[in-house]
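Omission of a single protein chain aside, the complex is shown with its protein chains in their original locations.
Letters A, B and C mark the chains as written, and numbering starts fresh at 1 in each.
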Amino acid sequence: MTPLALAAVGECVNEKAGVVNIGLEGIFMITSVTGVWTAEVFGNGAMGLLGGALAGAVLGFALGVISVYGRADQIIAGMGLNIFALGFVPFLLISLWAFPGIHIFPNELMVPRWITPFGQVSPVTVFAVLVAFLAHLLLHRTVLGFRIRAVGERPEAVDVAGLRVDHLRLLTSTLGGALAGIGGAFLPLGWFGAVVKEISAGRGFIALACVVFAGLEPLLALGAAMLFGFADGFASAVAVTPGVKERIPFYFVSMIPYVTTLVVVALVIGQRRFPRTIGRPYARE
Amino acid sequence: MVGREIVPRVSRSSRPPGDPVLIVRNLQVANDQGALAVKGISFEVRAGEIFGIAGVEGNGQSELVQALAGLRPIRSGEISLNGAEIKHLTPLDLYRLGGAHIPEDRLRFGLALNFDLAENSILSRQREPAFSTRMGRLNWNAILSYARQLVERFNVLAPGLHTPVRSLSGGNQQRLLVGRELSKEPVLVIAVHPTRGLDIASTVYIRELLVQMRDEGKGVLLVSADLDEVLEISDRIAVMYEGQFIGSGKVEELSREEIGLMMGGITPKGRDESALASSPTSD
Amino acid sequence: MVELISKVEADYVPNLTTAARDPDVQLIVGVGFLLSDALAQVAQRFPNKNFVGIDTFAQSIIKEKFPAKYPLPNLMDIVYEEHKGSALVGALATLLAAHYNKPYIGGVFGIEIPVLWKFEIGYKWGARWATEWMFKNKPDKAFKYRTDFVLWTYTGTFSDIPKGYAAAKAMYAKDAVAVYNIAGPLGLGINQAVQEIAKARGLKMGPPFWIGVDANQDWINPGFVIASMMKRVDKGVYYATKFVKDGKFRDLVKQTKGTLVLGIGTKVAGELTEGISVSTLADLDEFIKMGQTAEKLTGKKVLPAPPAEIRAKVKAMREAQPQWIWAAVAELEKKIREGTVTVPLVLTKPDIEKWRKELG
Partner (left out) sequence: MKARWHLPRPLIESLVTIFIGLTAGALLMGAFGYSPLRAYQALFIGAFGTPADVLETIAFATPLMLTALTFSVGIRAGLFNIGAEGQMYLGAIGTTFVAGMVSLPPGIHIAAATASGMLFGAAWAMIPALLKVWRGVHEVISTIMANWIAFHLSTYLAINFLGDPTRADRTVPALPTARYPVLTEDATLTAVIFVAIAFCAAIYLYLWGTRAGYELRLGGENPDAARYAGVNANRVILLSFVIGGLAAGLAGASQIIGRPPAWSLYATLGNVATLGFDGIGVALVGRNHPLGGILAAFLFGALAHGGRLMEYQAGVLSELVRALNGIIVVTLAVPEVWAMLRRRRIR
C-alpha cells in the first residue's frame, strides 16, 4: 500500500498541473534497483530510499522536460519509459550484480520498522500518510498549490499572470517522480527483501487507477491505495483458507486486485472531473 | 478592431423572401458547465433571406448554433427544419434535411488537418451514395473528381488533392470548407464567423457566395461578431445578449449605433420581441 | 561456459541453434522443461553436438514422433525426483508440528503448472507418512492426519514476492510451524513473514520456520530455515560435463535411453548419482564457500552475515530440535532409497484430483 500511496499522491499533484505520467510502473522498477544499489554503496537502507527518490526525480524531470518542452504525447512517452524499464532492469541486474533476474541484498539494509501496539509499521508508511496530508494542504491551502491547479485548468491565465507554466509543470513532475521513486525503493528495501526483474507487477498502473479513483485528490488517493492494498492482501488471505481454494481456483483469486480496480474505476469515473488541459502541452498562442 | 482594411461591399439584389426553412421556438440550451446559455429564443429563417445574428461573442451564439447543428443537446423548445419537426437533432439529420453548416471554428469542427484535401472534401458527406457504396466502400474516383471540382469552382489554391489541409493557408482552408458546405445543395446554410481571420479576397468571395445562396432562394443563418459583415449582407438582424435576443429588425430599420448599444445590453427603444417571429403578414 | 537466458520461450530453438553453431562448443545445456521440444528438434539437426536438458523430456518427444531415432544418441534429459525430496521435508515439518504442538504446516506454491504437483503431493504424502510413523514410534506425540493439516496455496506468480509474504503470513497466523517454499523468489516473502514474527516476539530461532527449495536456502535467515529441499542442478551439469569429457556420454545415453534420473539412491553404471537431498550442515558449508567465491569475484557482499556466524546459528537451530525428528526423516530417506516405500509421482489432472481428495 505504501508505494501505491506515494506514487498516487505524487501523481495527483502532477496531474493537477496538467501532466500525466503513465510511466509510474517503469519508475517503480528502475528505482527499486537504484535504491538497493545506493543502499549497498552507503551500507544504509535509508540512503537507499534517497537513492530511489533521486532516480525517480531524474526520471520525472526527464518526462517533464519531454512533455513541457518537447510537447510529447505524454501517454506514449510514459509507455516508452515502461517498456524501457522492462528491458533495462534485467540488464541492470545482471550488469550490477552478475546474477540474472534477482538480487538479494544483506538483511541489515532493510529499512527498520517501528514496533507499535498495533503491529509493525514502517516509517515510510507513516511518511506516505503524511505526504498525502501535506499534498492536500499544498494543493488547497497554499499559493503554490493554487498556481499548480491553475496551471492544469488555465495555463494561459497563469502565463498572462507572469508565472512560468513550464517551471510549475517541471516541478510537479519531478516531485511526482521523486515520490514514486521512494515507493520504488521501498519495494525491496522496506518490503520484499530483494529486487526481482518484475518487481512492481503492475503496481504502477494500480497507482494510476488510484489517481483516477481519487479524482486527483491526495487524501482520496491515500484511501484508494489502502483499498487496493487491502484487496491484494485479501486475495492472498482467501487463497490460503481451506475450503475456499477447492471451490474457487486461485487463478480467480489472483484476479481480485485487477478486477477491483476495473470495477471501482468504472463506478466512480462519472463523478470525477479532471483538469481541462490534462495531458496536453501548453503552447503560447 | 484596429487597423482593419476596408473590405469592398458585396452587391446584392432584393427579392421577397419565401417560406420559412428553419423555425425555432422557445429554444433553451445549456453550456458545458450545465448553465443555461440560450434562454428561450424564437425565430425563423426564410428561403431567400439572410438572417444575421449579431452580438459580442460568448452570449450564447455558439451554443445556439451547436444546438441547431445537432452538436449539442437541446434543453427545451422546438426546431422545425425544412418542414420537419425534430426533437433530438443530429448532424446527419441536419444534412439529410438540407442543412449546411459552416462552423465557427474550422480547425476544430470543420476540417481534419492531417487528412488530405480530398478526404476533407467529403467530411460530413462521406455517407452520401455518390461517395460510398451501400457496402461501405469509398468511391475514390468520385471523391477525387468531386474534390477537383471544388478546388476549381471555389478557387482553392493547393498543390494537389493529396496535400494535407494543414499546409493550406487559412483562406484556402475556409474556401474548401465553405465550398464543400455550399455544394451540398442546401436549403438552409448556417454560417458562423465565416470570414474570420481571412484575407480580403477570401472575405469578399465568401460573402458573395452567401449572398448568391440567398439569391438562389436558400435560407442563410449568419452568426458573426463582425458587425460590418452582419450589416452588409443580412436582410434581417437580431442581436443576441446574454442568451436572449435583445432586439431585432430589418436591416434598413436598424442603425449601426443602435445595434452597437444592444450588443452592450442596452435597448434604446425597448423593442418588443414580436418582430422576431415575423410572419409574412407582419411585413 | 556461456549462458543464454531466453526471454520468450519460443526463442528456444534459435537460442540453442546459436549455441550449437559455435564450433568450440561440445555440450549445450538447456535448463527448464519448456525446452523439451526445442532440444528434440535442435539435437537432431546437430548430430555432432551433445545436448543436455535439465528437467526436460526431449527423448520422450523423440520416442513419440520419431520412434526410429529413439533414443537420440546425442541427447540426454536429466530429471529429478523432487517428489521424494518434498516428502522428506513434508515429514520433517509434520514432526516439528508434533514436537511444538502446532496445528498446521504450510506450503506456498508459484503458478499452478502441473510440474508443481509433484512437489505438492510429495509434501503432503510425507506429512501423512510422518503422522503414521508417530503412531508406531512416538505415540505420545501422535495425531491423525487431517486433510486440512497442510495449508497450501498457489500464488499465481514466481516473481511477485509480496504474494509469498501475504500467503505465508496467513499461514503463520494460523500457527503453522513451517512453510515450504515452492515458488523461487517468493521464499523471500515467506522469510519476511517469519522475520516479522521473530522481531515481534524477539525470537532468535524458529519456530516458526520455513523450508527452502532447489538451492540451499538455509543461509538466507539462519535459525529460521529449518532445511532446504535441494535439487542439485549443478550436479546434473557436472555429471553431464564429466561424461562428455570422459567420452562416456553417448554410451550412457544408450544405456539410460537418454534419460538420467537424479534423485535419492539413483545410480548410473553402478555409480551413485544423486541429485535430491535435504540440506545438511555440510551442504551449508559448500554453499557458504560458493558465496565467498562470489563475493571475491564481484567484490560485493553476498552473504547476510559472517560465515562462522551463519554456521553457528544453523547448527544451534538444528541441535535445538529433538534427535528423534532427524532420525525419523533419515528413516524415511532410507526407506525411499531401499524402495520399501513409494512416493507418488503426480503429473496429470486425474492423479492430482485423486490425491487431493485423499490428502487434502
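Note that in this section contacts are C-beta pairs under 8 Å (C-beta built on N, C-alpha and C of every residue); 3 or more make two chains touch, one makes a residue touch a chain.
Note that the coordinates shown come from a computational prediction; the quantities given were computed from them, not determined experimentally.
Within the full complex, the chain left out of the display is in contact with A, B, C. Contact with the undisplayed chain is limited, among A:Cys12, A:Val33, A:Leu50 or A:Ala77, to A:Ala77. Within the whole complex, the absent chain has one touching residue among C:Thr18, C:Thr147 or C:Thr256, and that is C:Thr18.
In the complete assembly, the contact with the undisplayed chain comes from B:Leu71, out of B:Leu71, B:Val204 or B:Leu231. Those residues of chain A that touch the chain absent from the view are 22, 26, 66, 69-77, 79-88, 90-91, 94-95, 100, 202, 205, 208-209, 212, 249, 251-252, 254-255, 258-259, 261-262, 265-267, 269-270. Across the interface with the omitted chain, chain C contributes residues 2, 4-5, 7-11, 13-15, 18-19, 22, 33-34, 36-38, 40-41, 45, 57, 111-115, 117, 156, 347-350.
In the full complex, chain B touches the hidden chain at residues 69-71, 90-92, 95, 101, 103, 108-116, 119, 122-124, 126-127, 131-132, 136-138, 140, 160, 162.
Please note the rule applied: only the chains that are shown with their structure count from here on.
Averaging C-alpha coordinates per chain places the centre of chain A 49 Å away from that of chain B.
Chain B and chain C have CA centres that are 78 Å apart. Distance between chain A and chain C, defined via averaged C-alpha coordinates, is recorded as 36 Å. Within the complex formed with chain A, the chain C residues making contact are 3, 5, 7, 106, 112, 148, 151-157, 159-163, 165-167, 169-171, 185, 188-189, 191-192, 195-196, 199-200, 220-221, 297-298, 300-301, 303-304, 356, 360. Listed in rising order, the residues of chain A touching chain C in the complex are 40, 90, 97-98, 100-102, 104-108, 113, 115, 119-120, 191-194, 196-199, 201, 232-233, 235-237, 239-243, 245-246, 249-251, 253-254.
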